[in-house]
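One protein chain is absent from this view; the other protein chains keep their places.
== subunit A ==
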């Protein structure tokens, strides 16, 4: 809880919150970190295998192989979300499945499925960004500022492009 809200509590509320905090089972942070490391690492390993496969058998260059790899991971994540497995894995894996691109795909797919009942336009179309929307917005804003800094401090790249 933020400090500003805690200030407004009565002494009785503060006393109760101390009791409630003492009785609250803590999130197993250490175990969660290990699980996230293993599961996140596994997803990256699978991604790397797919990438190498694209390079070896698909005729992609090292640079080009990235995009189809991400597409495959996204499709896998959407399939696992659709058959109701991804959220079960996530309860175990935590950040390990939330941070990679599969987590982003899951947030969009799950929202889209959830809001299907409200129709295609106001349901799926508007609803699928319920969770992913803020990632897109803040990602774009962050990229904008990084781009400005890059343009100022690395003069050679001011023109942009590759």
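We take it that a residue touches a chain if its C-beta (ideal position, glycine included) is under 8 Å from a C-beta of that chain, and two chains touch if they have at least 3 such contacts; residues count from 1.
Basically, contacts and distances are computed from a predicted model.
Of "Stage V sporulation protein AD", "3'-5' exonuclease", "Glycerol-3-phosphate transport system permease protein" or "ABC transporter ATP-binding protein", only "Stage V sporulation protein AD" is the UniProt protein name of the chain excluded from the display. In the complete assembly, the contact with the undisplayed chain comes from A:87, out of A:48, A:62 or A:87. The omitted chain makes contact with subunit A at the following residues, 1-2, 5-6, 9, 12-14, 16-17, 19-20, 23-28, 32, 81-82, 84, 86-87, 89-91, 93-95, 97-98, 103, 106-107, 109-111, 113-115, 117, 130-131.
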